[in-house]
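All protein chains but one are shown in place.
Going by the order they are written in, the chains are A and B; count residues from 1 in each one.
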Amino acid sequence: MSEGNGRAPGGRAPGGRATIRISGLTKSFGDQTVVNIDELVLGAKPVEGLIGPNGAGKTTLMRLIMRSTKADTGTVTLEDGSSEVMLSKLPPHRIASLGVVKTNQVTQDFAGLTIWDSLLLAVAQRHDERPHRVYRERHVRESHGEEIRSYLDLFEFSEPEGFAHSTGEKKLLDVIRCLLLKPKILLLDEPTAGLPDDVTAQVIDMLRAKVAEGMSVVIVEHDLDVIWGFSDVVHFMAEGDVILEGDPAYIRAHSTVVEKYLGSGHV
Amino acid sequence: MSAVWDYLFGSPAFLIFGTYTLMMIVGLGILLHLQLGVTGIGNFGVAGFWGAGLYAFGIMQVTYDVGFWPALLVATAAGGVLGLITGWVIADLDDDGVLAATLAVATIVYLAIDSEKDITGGRVGLGTIDFPFDVGKRTDLAWLAILFGVVGVLLWYARRVHRSPYGRLLIATGTNEPLARSLRKPVKRTKVGVMALTSAGMGALGGLYGPIVHFLFPTQLTVAITVSVITALVLGGQQRPLGAFVGALLTVGLFDIVIKLYVPLPKDLLEHAFPVTKQIIFGALLIFVLLFRPLGFLGRMRRERHVKGLSRV
Partner (left out) sequence: MDFVAKAVIIGLTEQAPLVLAAMGMALIYNLSKVINVAFAETITLGAYFAQWVNVAFGASFYLSLAISGILAGVLSCVTYLAVFRTAERRGVGPVEVIIISLGLSVLLRYALQFVFGYEARFFETPPPRFMKLFGVGFTSFQLTAFILVVVLALLFYLFVQKTVWGRQVRALASDADLAKVSGINPLLTTLVMWFMAGAAGGLAGAFWGVGSSAKPGLGWDRFLLTLLVVLVGGARGLRGVILAGMGTGVLLSALKLEIAPLRAEIVLLVAFILVLKLRGNRFRELAKV
């Protein structure tokens, strides 16, 4: 399962990918430093894995990028072609509209919204959601219904016209919501945790298809088989910083480092 | 037959006034439904937004001798601006902060009316305010019809909101703010917007109440209004547009119309024990409904019906 290395980035020129540049980013909770990264670029390759032991700061790093957690110091910049935007100065919803989107490690859902609601919410544009546009529903459904249905057809929801019931369904919904935003860079925080193997494979296939269309992925995953098979580059994090990066083969070759943190049998 | 007619409509003035009150509570309840039931904003200052409209209307009409329509516009704007400011304050507060801020806004309105006697009349009162038209004996009936119309429009709007992308945005904001934000929804602006819009509606209802009472006193805007509206909405079902209507019928309708008009209570009982008992029952209803049937009489939103009715949007 190490064929992931040479995948072409969907016909785009290698320099055309949006990247996230992280400089001097730190975050502490109490007297414990959770993230301390001097310099890191994410998104240069189509699929980048982020691995490391529990408490290495992977999830916090992703939250810092999305600004759902505020950094103590440092900057996060989105570089897209010639434009540069300082993400660390924007409110979270603006970051998402610039094409940087994240799925959640802890299952998140809107109580009271059905599966369709949740997905229509994701696709609806700001001008569809104005208080006086009370007859806009048909328009939103007609322009995005097909797309939503195509995602729903990929998976078996127990009640596609009702609510998401299981944690697994909510997890899938979280990923689909993010894909509907057509992100440039999708941050995935353990997207397949708790999903059965066949569904995990389906999710990865779906993500591959999106990557082929030009989307970049940064994935945190405990199931290292997913990482080895899917990523072009792997960043190994420990104690708040990236201590090793390279393609999966390179990381696996440094088995002493990896095993020191993750225990034996992972490489 | 005529005996029945006399029994039911023998005191039309009281019946009409009771129905005015009922319509006010229903209208405010529908607006509170959009704030609390849909967007999750616990507004405990309903009386303040409504009162700001009522007094803005009165001041325009009495102190500045302005016509009906401009006065109603000012009343609406007064509620709206107050809602806008309140929305800005509460946009990043949690529920305790929202409670404090909305109560404080209502208290400020009350204190301002009490304090600025030169333009509000203070405790002496402000009046008189008359109906903008006169069709003889039927004037108050006509006003009631207009109120029915206004409440009908509010109900129609609330139902449309549930069937629109806007409503979905409000529900998402109310149930999981961080998640909505991560889906590029501007939740703060959404909250400020919904507060401004619905509070403008409360202000307008306040303005429409002016001609009914003719004379305005600060004591008309006590917390009792807020409690009645919250009780009606919670009892009927805070998540449903019709909740306030059902709840108001069961509370205000029962107490202020049915019992007051049709149950022969001795006068001293009507003066003290009756209103006190009413409040006790309102309080008990709030506790019991929220503990044991939190979504009230009508229950939860039925979003799935809406999804299945794709073709009927």
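The rule we apply is simple: a residue touches a chain if its C-beta (ideal position, glycine included) is under 8 Å from a C-beta of that chain, and two chains touch if they have at least 3 such contacts.
None of these values were measured; they are calculated from a predicted model.
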Touching residue (missing chain; options B:R181, B:R240 or B:K260): B:R181
Hidden partner interface residues of subunit B, rising order: 36, 40, 42, 44, 88-89, 92-101, 103-105, 107-108, 111-112, 114-115, 178-179, 181-182, 223, 227, 230-231, 234, 272-273, 276-277, 279-280, 282-287, 290-291, 294
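In the analysis below, only the chains that are shown with their structure count from here on.
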Separation of mean Cα positions, subunit B and subunit A [Å, integer]: 44
Residue ranges of subunit A touching subunit B (in the complex, touch as defined): 66, 68, 91-94, 96-97, 101-102, 104, 108-117, 120-122, 124, 126, 128-131, 133-138, 140-141, 145, 161-163, 177, 181
Touch list for subunit B against partner subunit A, complex: 157, 160-161, 163-166, 168-169, 171-172, 175-176, 178-188, 193-194, 197, 239, 300-301, 303-304, 306-308, 310, 313
